[in-house]
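Note that one protein chain of the assembly has been removed; the remaining protein chains are unaltered in position.
Order as written gives the chain letters A, B and C; numbering starts at 1 within each chain.
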Amino acid sequence: MTFSHDVFLSPFSWRYGSPEMRQLWSEARKRQLWRRIWVALAEAQQAAGLVTVQQTADLRARQDDINLERSLQIEAEIHHDLMAEIRCYAEQCPIGGGIIHLGATSADIEDNADALRLRDGLNLLLDRLRALLLALADRIESEADHVCMAFTHLQPAEPTTIGYRLAGYAQDLLADYENLRRARGQIRGKGLKGAVGTRASYAHLLAGTAMTPAELESRVMAALDLPAFPIATQTYPRRQDWEVLNALAGSAMTIYRFAFDLRLLQSPPLGEWAEPFGAAQVGSSAMPFKRNPIHAENLDSLARFLAALPRAAWDNAAHSLLERTLDDSANRRLILPEAFLAADELFLRAQRIVAGLRIDETAVRRTLDTYGVFAATERLLMETVRRGGSRQELHEVIRQHSLAAWEEIRQGKPNPLAGRLSADESLARFVPAEETRALLHAEDYIGDAPARARSLAGQIRAALNP
Amino acid sequence: MTFSHDVFLSPFSWRYGSPEMRQLWSEARKRQLWRRIWVALAEAQQAAGLVTVQQTADLRARQDDINLERSLQIEAEIHHDLMAEIRCYAEQCPIGGGIIHLGATSADIEDNADALRLRDGLNLLLDRLRALLLALADRIESEADHVCMAFTHLQPAEPTTIGYRLAGYAQDLLADYENLRRARGQIRGKGLKGAVGTRASYAHLLAGTAMTPAELESRVMAALDLPAFPIATQTYPRRQDWEVLNALAGSAMTIYRFAFDLRLLQSPPLGEWAEPFGAAQVGSSAMPFKRNPIHAENLDSLARFLAALPRAAWDNAAHSLLERTLDDSANRRLILPEAFLAADELFLRAQRIVAGLRIDETAVRRTLDTYGVFAATERLLMETVRRGGSRQELHEVIRQHSLAAWEEIRQGKPNPLAGRLSADESLARFVPAEETRALLHAEDYIGDAPARARSLAGQIRAALNP
Amino acid sequence: MTFSHDVFLSPFSWRYGSPEMRQLWSEARKRQLWRRIWVALAEAQQAAGLVTVQQTADLRARQDDINLERSLQIEAEIHHDLMAEIRCYAEQCPIGGGIIHLGATSADIEDNADALRLRDGLNLLLDRLRALLLALADRIESEADHVCMAFTHLQPAEPTTIGYRLAGYAQDLLADYENLRRARGQIRGKGLKGAVGTRASYAHLLAGTAMTPAELESRVMAALDLPAFPIATQTYPRRQDWEVLNALAGSAMTIYRFAFDLRLLQSPPLGEWAEPFGAAQVGSSAMPFKRNPIHAENLDSLARFLAALPRAAWDNAAHSLLERTLDDSANRRLILPEAFLAADELFLRAQRIVAGLRIDETAVRRTLDTYGVFAATERLLMETVRRGGSRQELHEVIRQHSLAAWEEIRQGKPNPLAGRLSADESLARFVPAEETRALLHAEDYIGDAPARARSLAGQIRAALNP
Partner (left out) sequence: MTFSHDVFLSPFSWRYGSPEMRQLWSEARKRQLWRRIWVALAEAQQAAGLVTVQQTADLRARQDDINLERSLQIEAEIHHDLMAEIRCYAEQCPIGGGIIHLGATSADIEDNADALRLRDGLNLLLDRLRALLLALADRIESEADHVCMAFTHLQPAEPTTIGYRLAGYAQDLLADYENLRRARGQIRGKGLKGAVGTRASYAHLLAGTAMTPAELESRVMAALDLPAFPIATQTYPRRQDWEVLNALAGSAMTIYRFAFDLRLLQSPPLGEWAEPFGAAQVGSSAMPFKRNPIHAENLDSLARFLAALPRAAWDNAAHSLLERTLDDSANRRLILPEAFLAADELFLRAQRIVAGLRIDETAVRRTLDTYGVFAATERLLMETVRRGGSRQELHEVIRQHSLAAWEEIRQGKPNPLAGRLSADESLARFVPAEETRALLHAEDYIGDAPARARSLAGQIRAALNP
């Protein structure tokens, strides 16, 4: 059962996502988890006196000896992957083979295994997200005071700081982190509840023993370190998949936004930010400014894919008719792994981008010099009016200078506005030239943004090291 | 500005949703909230010494005197709804009019008002959802022991109880309730942060006073009883809209599933459940079984609409470029009210259905009698084998009787299986006829489902009365 | 039945969309269409001898006298809008009242009326789209030779022309137009097929007359000028709604892209394009460059909303269980009108933007001067190599000059590259300075883009005037 590039191979098998995450969503891992659950079940049944020590020992001994070739061979005959795995396992276990899966329904095994995969997947993603958040916190702190031009409607507006802008992504991402943590904390298995969720088969099996079905479930789930839903049908509630995929899609949303901003800021007419690049990657040699933001574009591309998946999970949950229908099965083989692998790639790649984010101080300053002074005229106007000037008259004075300055900028010249205004006599009657220059200094028109950016970085560190 | 049915009128204006929710998302309410925020701002500025007692008193006095006709008239001239409202308000306030909105940017007012609407909307929905959950808890308890046939793949499987099935919806809906509560608890306004989120304009305004911009924000938000995001751009993070709409879409998912099951169970060949109907609504008189589940169909229809909306919120958040772009504005006028109004209708209507849910005891029993005994043969087989019978041999005996019984059922006759099996001699060698009848009694093959259903009802009550 | 701004009113009732489209989706229009169908039915039945001339004359006489107040009053009692309209109409028609709706099922009326609304809506949208395409064709032609910088990855790449870029939107929009035209041409009604689509009730009614049910349907549909699906269940196939909404969502996609590009190009660091604005709207007076692209943002916002709607139509069609379920009903009252009204607004507003699109020649040239010469160095290199230069050596020469030139640009100076290269001796050995200048002239490095742009404009005109 090997595959090569002469058939379709998902890019998640080789291009995107980490080896750990690819392994987690492999057939091999799934079957290891199944066996782990069968062993836990047998051990609990041994405690109830239904199964012998020898039988559980036999199962435990071969627990990790997955033989996928044999399992898939059997599956090809009987068209049922879990039953095939039982037979394969049983062939390996002459003593315990007969009691594998005793009293269980397929979904008792599959759905607890799926919950374990969700949990392990979330654990892995939480690690990645912590690294990303810490990288962000570092950059927020180092750029907290770095003044740059802020844009609304893609138009220069007023100054802000780079650290403050980064803090905006970080605040959202921290909310994503809390969502993922909560989703992780809420992962529950189906428990052992049988064909329709009543535990009837276990009740019958345990009749005459000292163990209740609830105790059997508790023992098994304790061995798996996984809580169980109190109520289940044949499966765990599919709502859980939706919650998890939504949490992933939320982080994708934040990363999408960051990556889009980066792509805008990396456009040479702005050129303020750039994703990291190696020496080899330096754009075209003849076009030294040309640095395609391919990593940021990749983030947006995968985030957009991930955004489409929660809807399929919604549909699965909404159409789990009565005690279960199987119309979730085929697409869960796609949407669960692909969502986790997409998130995995997003977090890893975003972390690398944030850690290596290049900020072009010259470009930042150029934008600020070009547009910041216009924004600062508001402050000058307020001040002249406060000192007795006529709002209407001075507004017109400033407007005329602004128009003239903008005309020069359009012709590629530096912004002459500060000079013009500090030389204007009608303004000088109220505010002396050098004070005018100070008021037009856009860089200190940033309120308490730096302090709040730093505070958010602190909040991240606190949240990650509770 | 009145509208009649000769233009398109949203069904949410007159067909679906409650008067309270329609009012909450009206232009009138929006402007009331704006004025409330302007008054709170003026009061805080008065404390800073920027505004006089008379000015705030003047504003406070006319706070509720919305004059939509005048505002819309001004808006028609200047194409800006918030500026128009300021002018309208100012016309009413000769003393305070001039200081309305002092130092503020439009989004300082709008986005706090939007957050208040989200909060008020969630509060209203939480009330509705509590009523729905309590109705469910009542029915779970009263139906906890009511045995019915469970279906997997839409095929009769094993017995369960009606209360246990209801507990499945309730468990999901309780999770939805927690999501809504959390969303409600996390609602935050933008605070007062100005054009790009730095608070620069407030810092300049407060320079020389004893108040910091942070204190000004605290005072205003305290007056609104609304926390603020530490970091904002021109707007509050649009991620918040997505979180809220997702929580609503989650509840829609659970209600969709319940309504779909109800529609299946109301189909006459099953006929076990029916939504409540008045005497007047009793189907066609000539077709007494015909009772169209129009309320359940309505739930599914609106839930499906609601499910489409979070994606637009995802897009808005993902594309909030740099310090804000306005490509969220037009669709937020649609998706926010429509999502809340759809949820409002869903919760109210679902509550009425659950409270008045009709269960046809005869039909429930008929299904159970027809299919339950088949499921119970598993128990009989286990018992005969336990007492020394040959699994293979007796399995074949049961299979033959089952096939014969099913043939009779297909011809519209009652299920003869219990009779056939208890009369079979090869079985009687191991299990006496009357014990066979007992083992085939499907109704006690329900594990501990009733107890767990009751426990979940208790959990609901505990969660609602913390 | 009038509504004011103290309840939620859809922005499509007053902000977005045209009066014509709002009227088309009104309750009043719907009922007019119902009556038109009832009259057509009666006339056909008169031809079959089932109904008298007097009866049809009576109905025809009152056909347009909608009395919504009375209809809604009746609906409040009987909870069925169509039956209420019948009663209202019957009250107005003492002679013909009794034979309204003879042999018909509600959906025979409603679904033909809905098809008529889809058709009329598409006709209106096709007019709008033609106007938009013509506006585009005009601009393509006038800007076909206007060279500007093209961007890939948001990085300056090579030159193109403004007309060619516009032709890209136009080519897509022409495909959208063909889709809408096809959708329009394929609109079909349910015809007259009764409760489950068999025409059984009409067959019974017409038994003994000379008319077949097929002829009855033909007559009625001919009167409505609407073809009918050969096969229908209780309703017309809901697939039709999906086709129509998809066609609308497709145009939204093209307009979204155009509007997004416009927003980027209107950003002052580029500043090449701007949406039209009145004198009154000229941004902030102190920030003369600041022109928020609010119309383009509005387009993107509504397009994003529209993009979410086809999925609900997919769901409706996919879940039309057996001969119909009603889970489409409530959301069709939303998605059909809202999709048409959103498209209406998109087409109208996009047309105004295209017609009034401002192109800043200075800015276009500035970008070209800054970046175009870099792109053109490729041509210079090719030429020097062709004349015997060493590729590797001269490549390095150009690279060094490019880096130096870029450094000056970053400091806000004009691009010195053409000067540097034409003064370079190692290059001059192969290509004389003035030829170098010519080769570096980016403006003629545009292939046959202008001709193809013009040709596409011609194709548009041909398609619109077949």
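Basically, a residue touches a chain if its C-beta (ideal position, glycine included) is under 8 Å from a C-beta of that chain, and two chains touch if they have at least 3 such contacts.
What you are looking at is a predicted structure, and each value in this text was computed from that prediction instead of being measured.
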| item | value |
| --- | --- |
| Which displayed chains the hidden chain touches across the whole complex | A, B, C |
| Residue, one of A:254, A:292, A:351 or A:402, that touches the chain absent here | A:292 |
| Of C:325, C:351, C:384 or C:436, the residue in touch with the unshown chain | C:325 |
| Touching residue (missing chain; options C:3, C:38, C:177 or C:242) | C:242 |
| Contact partner of the left-out chain, one of C:91, C:138, C:261 or C:435 | C:261 |
| Absent-chain contact - pick from B:53, B:403 or B:462 | B:403 |
| Missing-chain contacts mapped onto chain C | 150-154, 157-161, 164-165, 167-168, 170-172, 175, 193-204, 212-214, 229-234, 237, 239, 242-243, 246, 249-250, 253-254, 256-257, 260-261, 264, 303, 307, 310-311, 314, 317-326, 379, 382, 445-449, 452-453, 455-456, 459 |
| Touching residues on chain A - with respect to the absent chain | 1-17, 19, 21-29, 68, 78-79, 263, 281, 292, 294, 297-298, 300-302, 304-305, 307-309, 311-312, 315-316, 319, 325-335, 337-338, 341 |
| Those residues of chain B which, in the complete complex, touch the missing chain | 151-157, 263-264, 266-271, 283, 285-294, 297, 311, 360, 362-363, 366-367, 369-371, 374-375, 377-378, 381, 395, 398-399, 402-403, 406, 409-412, 414 |
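Note that only the chains that are shown with their structure count from here on.
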| item | value |
| --- | --- |
| Greatest separation from chain A - chain, by CA centre | C |
| Chain C against chain B, contact positions shared by both copies (same if over half, else different) | same |
| Between chain C and chain A, distance of the C-alpha-averaged centres to the nearest whole Å | 34 |
| Chain centre separation in whole Å, for chain B relative to chain A (CA means) | 26 |
| Contacts with two or more other chains, residues of chain B listed in rising order | 307, 311, 319, 325-326 |
